[in-house]
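The complex is shown incomplete by one protein chain, all other protein chains being positioned as in the whole.
Then we have chain A:
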Amino acid sequence: MATVTLKDVVKRYGAVEVVHGINLDIAHNEFVVLVGPSGCGKSTTLRMIAGLEEISDGDILIGDQVVNQLPPRKRNISMVFQNYALYPHMTVSENLGFSLKIASRSKEEIEAAVQDAADILGLDELLERTPAELSGGQRQRVAMGRAIVRHPDVFLFDEPLSNLDAKLRTQMRVEIKKLHAKVKTTIVYVTHDQVEAMTLADRIVIMKDGHIVQIGTPLEVFERPVDTFVAGFIGSPPMNLIDGTIKNDTVVFSDGRSVPVPPDFSGKVVDGRRVVFGFRADVLMPKGHTLAESGVLHDLDLTIDLAEPLGSESILLSSFGGKDIQARMHNPRPVKGGEVLSCELHLEKCHLFDAETGQSLRG
């Protein structure tokens, strides 16, 4: 059983604390994605799990074993690095077999394992090449191959796709997901790309400034963000967030317009409280261009500044409550700038956050 447990893990560089006591339980075979903005401590956390970075405080367990003091080679983990870190003076097959050679396995055993990995990742043709003779995507695949030959307990990925172009990235994302289905292993995956996180993860861990802000399934963090940071970070386009004040069960914005307090939050806010009202583009749609949805709807007239057609839908840019916001239009028709559309807001899917702390008021 390869669970990974982090207990109050702290990392300090000298006097500077960059990871502040994080707790995380990763289940056997779970695919966990650490996501967050640059510098939030994702790589540091991953490298502490790998044993490449000492932990300053707390405990890390792999299975039932505390691994705080174990060097990387004794943790039975594999890691895929952002720039692949293939050994340039070895061929692809030597790269793949290196770990087994170090473990003094027999020649036949190594060959079989390399062949296995090559089959899974389609590397057969490339085995005799050196890394310099490979394309970015092929190098990426070799790096993954090198990670799987040893059948490790845990896979660690540090932004493995960030050096690839957009198209290849999408393709490799699918391959990683397939790989996880094939070689069932616990995976900890670091990225700053929320789309990667949403598509790959069983559970997402959102980090900020060395803290874990929220842990949850992709749907949980998407639908119930715990604060404005998560709300703005997860989902594309980011959630619209507008400052307002509560008055008679409505949220009043700086331009005088208002919407009712969403049903989930009624009774949880008192008059005069300053809040941030949040909703995604998907829940504000022009009438006649919505997905058939029932529920508590609120009618709004929006002056459209600009429409971005994406084919099956358009993103509408407008302003509301003193902020630039985005709405979504399904089965779009051409929209001119300055046109006023009558829209409906799906209130049940709106959020309220505290204006000072940014915390969700869902309670």
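Here is the rule we use: contacts are C-beta pairs under 8 Å (C-beta built on N, C-alpha and C of every residue); 3 or more make two chains touch, one makes a residue touch a chain; residues count from 1.
Everything that follows uses one rule, which is that contacts and distances are computed from a predicted model.
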Protein that the absent chain corresponds to, by UniProt name, given "Maltose/maltodextrin transport system permease protein MalG", "Aldehyde dehydrogenase iron-sulfur subunit", "1,2-phenylacetyl-CoA epoxidase subunit B" or "Methylmalonyl-CoA mutase, C-terminal domain": "Maltose/maltodextrin transport system permease protein MalG"
Residue among A:Asn23, A:Asn83, A:Gln171 or A:Ser254 that touches the chain left out of view: A:Asn83
Omitted-chain contact residue, chosen from A:Val18, A:Leu52 or A:Leu168: A:Leu52
Footprint left on chain A by the chain that the document does not show: 50-52, 71-73, 77-79, 81, 83, 85, 87-89, 98-99, 102-103, 146, 150
